[in-house]
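A single structure is presented below for examination.
The complex is shown incomplete by one protein chain, all other protein chains being positioned as in the whole.
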Amino acid sequence: MTATLAEIAAVCDAELRGDPADEITNVASLHNAAPGDLTFYANKRYRADLETTRASAVMLAATDVPACPTASLVTEDPYLAYAKAARFLNPAPEFAPGVHPTAVIEANADIAADCFIGANTVVGCNAVIGARTYIGPGCVVEAGVKIGSHCHIHSRATLMERVEIGMRVLIHPGVVIGADGYGIANDSGRWLKIPQLGNVMIGDDVEIGANTTIDRGAIENTVIEAGVKIDNQVQIGHNVRVGEHTAIAGGAVVAGSTKIGRRCMIGGASAIAGHIEIADDVVLTGMSGVSNSITQAGVYSSGVPITDNMTWRRNMVRFRRLDELARRVAAMEKLIE
Amino acid sequence: MTATLAEIAAVCDAELRGDPADEITNVASLHNAAPGDLTFYANKRYRADLETTRASAVMLAATDVPACPTASLVTEDPYLAYAKAARFLNPAPEFAPGVHPTAVIEANADIAADCFIGANTVVGCNAVIGARTYIGPGCVVEAGVKIGSHCHIHSRATLMERVEIGMRVLIHPGVVIGADGYGIANDSGRWLKIPQLGNVMIGDDVEIGANTTIDRGAIENTVIEAGVKIDNQVQIGHNVRVGEHTAIAGGAVVAGSTKIGRRCMIGGASAIAGHIEIADDVVLTGMSGVSNSITQAGVYSSGVPITDNMTWRRNMVRFRRLDELARRVAAMEKLIE
Partner (left out) sequence: MTATLAEIAAVCDAELRGDPADEITNVASLHNAAPGDLTFYANKRYRADLETTRASAVMLAATDVPACPTASLVTEDPYLAYAKAARFLNPAPEFAPGVHPTAVIEANADIAADCFIGANTVVGCNAVIGARTYIGPGCVVEAGVKIGSHCHIHSRATLMERVEIGMRVLIHPGVVIGADGYGIANDSGRWLKIPQLGNVMIGDDVEIGANTTIDRGAIENTVIEAGVKIDNQVQIGHNVRVGEHTAIAGGAVVAGSTKIGRRCMIGGASAIAGHIEIADDVVLTGMSGVSNSITQAGVYSSGVPITDNMTWRRNMVRFRRLDELARRVAAMEKLIE
């Protein structure tokens, strides 16, 4: 849709420096924007693109206005303002209600009249699906699943039996929620499977990325609290609890029974051990490995930086003997004293 | 179902300290258990919960009996005893045989009469499915696949052509078995795909977690031996062999042609290079990176621990020069001598 700069400034709570009547048709990147586009500047890496952008307007911080060759929308948080403008210019498409003739709806499924159920999707016995919820093609909603209103479940997701999903939840393709947790006990060298009797509870406004898996609890429930945003290919083990408004980036693995606090940011490809607790407001940079509880808010990291392979090989030899090196240093210090 | 403490003690081979006639209806966690529940104590982290549990009975080690406020089932391995009790109280649900009318069964598929084939599942030509096997909705069983008896394949799994699955195998949603291995050869800067001609053989009593992938062999077969338990989001490359009763936790990656021994425990998010061998009874802690063969049983680890980001950044600078640091220490040692 089209909007004036004045309308966008109002939506984004930004201060306009430019013609309020100028019309914007969509958002674009600094580099690719053309006249009629709105863009934003929030990362110094793209400074050169700011100075040469052809956009009709740029959202940016007050200090960057001098470098901007076009109209500005000044705000403390240009990325957030961009998010608001992009949502305003691109409202979610409406869908026509209906159940595709190839969908399989089992007995006693309770589907609100204004839902959409896609081709070849299976809805099991006693499942309950709330108002204005969209379920794409090829999904499997097992018996007794409860899905709230205004959810959007893309194609080929599986919700296992009795899983409960809140309102306005967004689930991308290939997601599996409520598969058995990894519960096995060793019986004289063989593994005995432990029945996974808990459930999964997904709060309101959660987003779950493509091919992510969230296991059902062993005896208690796995809980994803409201507002949590999970990227693709994430694995959440049984009995895990993720606190409100926490974000978990792609490829992260959270082992069973761990509690993650509220408003945490878990970097991509991180691995978090089982049976530990992460405090509220913890930030893990990418590829962090966490084997013990983190009790204080803050930014944490692990791993070692990339080097050329030759240097790395030499450092590795030393690393294997790091404890010995430290002892030698201590011995010398004593001697010198 | 309901059982008496006497029955449960017999099933679990535990020594009962309490009223043999007391009735148990299900299992629960120490924290959430109510009267009528059975629970277990196997991890010191939960000591406070033991002392205040409302469960009717607790499975625990003899040394912990004094701290238990209720009936005890004394055993050397409370977790194993719990597994046995949970299985006894929660037998696998029966299913009615049948082929869903929307399932697509191609020519000459040989499906035992007492199987269940779910909605929209496709079974290819000449596939063979053994007695009492359940295949959920949305699966794709390609031509020539052989599945043994008493398997349970949840929704939306793909078994590629000719894959062979043993008996009592449990496969969770989204699993892909027998896709092409990653076989490419470099031809003057372009990659030439190598036909993947091997197969995948899955032994009896294997469990495979949601969205896990196991590639078919390049020329030989990929082999998962009996009793192996694989968690979610694991990647097993072509020609890999995983020995009996090995457990592989979530997000682990095993590159091609590697042989993993028997009774190993591979920690979550570990990565194992190709063309190496891991001995029997090796334990890798989480997020281990293995680039060379491991020839002896034992517990192995890699990675560096998490620290606050500031300390980590300083350590990283030093790490890049670890070899140089070691040389400087050696030089000083010489000097002092």
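Here the chain labels run A and B in written order, and each chain numbers its own residues starting at 1.
Going forward, a contact is a pair of C-beta atoms (placed from the backbone, for glycine too) under 8 Å apart; a residue touches a chain by one contact, two chains touch by 3 or more.
As the structure is a prediction and not an experimental result, all values here were calculated from the model.
Chemist: For the chain left off this view, which of A:Lys84, A:Arg190 or A:His275 is in contact with it?
Modeler: Touches the omitted chain: A:Lys84.
Chemist: Would you mind spotting which of A:Val27, A:Cys68 or A:Val145 touches the chain that isn't drawn?
Modeler: Touches the omitted chain: A:Val27.
Chemist: Which residue among A:Gly18, A:Gly36, A:Pro97 or A:Gly286 touches the omitted chain?
Modeler: A:Gly286
Chemist: Can you say which of B:Ala28, B:Val99, B:Ile147 or B:Met160 touches the chain missing from this structure?
Modeler: That would be B:Met160, which touches the missing chain.
Chemist: So that we can see where the missing chain sits, which residues of chain B does it touch?
Modeler: Residues 102, 104, 120, 122, 138, 140, 142, 156, 158, 160, 174, 176, 179-180, 182-187, 189-195, 197, 211, 213, 215, 219-220, 233, 235, 237, 251, 253, 255, 271, 273, 275, 283-285, 288-292, 294, 298-305, 307, 311, 314-315, 317-319, 321-322, 325, 328-329, 332, 335-336 of chain B touch the chain absent from view.
Chemist: Going by the touch rule given at the top, which residues of chain A touch the chain that is not shown?
Modeler: These residues touch the chain not displayed: 26-29, 31-32, 43, 45, 77, 79-80, 82-84, 86-87, 90, 100, 102, 118-120, 136-138, 154-156, 170, 172-174, 205, 207, 209-211, 227, 229, 231-233, 245, 247, 249-251, 263, 268-269, 285-287, 303-309, 312-313, 316, 319-320, 322-323, 325-326, 329, 332-333, 336.
Everything that follows uses one rule, which is that only the chains that are shown with their structure count from here on.
Chemist: Between chain A and chain B, what is the gap in Å from one C-alpha centre to the other?
Modeler: 25
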